[in-house]
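Please see the structure below; I have some questions.
The complex appears here without one of its protein chains, the remainder shown in place.
This part shows subunit A:
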Amino acid sequence: MDDALRQQIGRRGALALGAGALASSPLWAQSLVDLGFSENDGRRPLTDAFPGKTGMILQRTRGPLLETPMAAFDGALSDDPATPNDRFFVRWHYADIPLAVDAAAFRLHIKGAVNRALSLSLDAIQSMPAVEIAAVNQCSGNSRGLFGPRVPGAQWGNGAMGHAVWTGVRLADLLDRAGATGSHVKFAGLDQPPGDAPWFAKTLTLAEARSRDVIVAYGMNGVQLPLLNGFPLRLIVPGYYSTYWVKALDSIELLTGPDTGYWMEKAYRIPTAPRASVVPGAKDFPTAPIGRMLPRAFFTKADAQAVRGIAMGGDAGVAKVEWSIDAGKSWHAAQLGRDHGQYGFRRWAAVLPRGSHTVAVRATNVRGITQAADPIWNPGGYMRNVIETAKVTV
């Protein structure tokens, strides 16, 4: 571990944050951000051009891929860690996304292996018992651009994630109303594929879907969702990667067996090997659909004024965040901000001794799972959670 961290620091020169991400002037006032990728290919424009979005890193215009700059996550320990809706990352697979939704005409269909097929209006859904949960939504490929060797796909820095308070109804309540039977639940939304490409749909087992934390949300940080984040309804699967958090959800289908569609059988699959890691270039290894997230800690600021950031526990609460300035030989507890529940961001801050340091930070969740310094590799560029480092003089 110590060696791995030392090597990593040596090799990457503590670039984890990307030069631009730590610039002292507000990022949205600049026109470019640098995500710090190995081929010096991480420069991206910042854009205000997408409705309801401000200061976003433009990854792709059509279908939209917008990343949140790390500075947007920054705040004092006592600040709410929620990512504002106008800074929340955007990720669609296909270009044909819903650009207009009539709230009165919209229906959520529950069909397939059910005793009563349902077609529910938003009013009907809002008249059911409401629940709310704070949860981090993180793209499976968050940080893909930092993989080595590099892999094709959206070249995200660390900002394909965000924390929001989601308000909605329990999926289990909807499934009960429909009299769900079968073994799996397939979710699809209003986005449409080009030509004959496969419809985007994701599937959970019925047991996963019935978890009390899984909700169908109509609220994001106290207001309706932005269209770009899935208005009017979005599936929230706390602790799981974003690929399951189907946007503009209008179809819930009960299946009597696993989903054999492209987006479950071929895409979003990870090696079954420990840490989802294989030797670079490996092929024909066993895979499984991506699922639960891992703990991660990020820097949002590392300068003479403050060394601080956000952490997540993955699929369980953050137990501790620690920092090291001796390449992982010794670790010290960081201060933690308020706990917003096991699935949310937790703010952290470190008080370092004077001097110039390469500081590493790692999160450990309540299951005892912690971050490692040696990076993982898989061809999809999924599940990166390597220990982050930053250079700082205090």
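The rule is short, and it goes like this: a residue touches a chain if its C-beta (ideal position, glycine included) is under 8 Å from a C-beta of that chain, and two chains touch if they have at least 3 such contacts; residues count from 1.
By our rule, contacts and distances are computed from a predicted model.
According to its UniProt record, the chain left out of view corresponds to "Cytochrome C nitrite reductase" among "Xanthine dehydrogenase family protein subunit M", "Cysteine desulfuration protein SufE", "Cytochrome C nitrite reductase" or "(2Fe-2S)-binding protein".
Checked against the full complex, the candidates A:G195, A:G257 or A:P274 give a single residue touching the omitted chain, namely A:G195. Across A:Q59, A:T300, A:S324 or A:T370, the single residue that touches the chain missing here is A:Q59. Screening A:F37, A:F298 or A:Y382 for touch with the missing chain picks out A:F37.
Against the chain not displayed here, subunit A makes contact via residues 37-39, 41, 44, 47, 49-52, 58-64, 94-95, 99-104, 122, 126, 129-134, 145, 150-152, 154-155, 165, 167, 170, 193-198, 212-213, 215, 218-219, 222-224, 226-228, 231-232, 262, 266-267, 339-342, 344.
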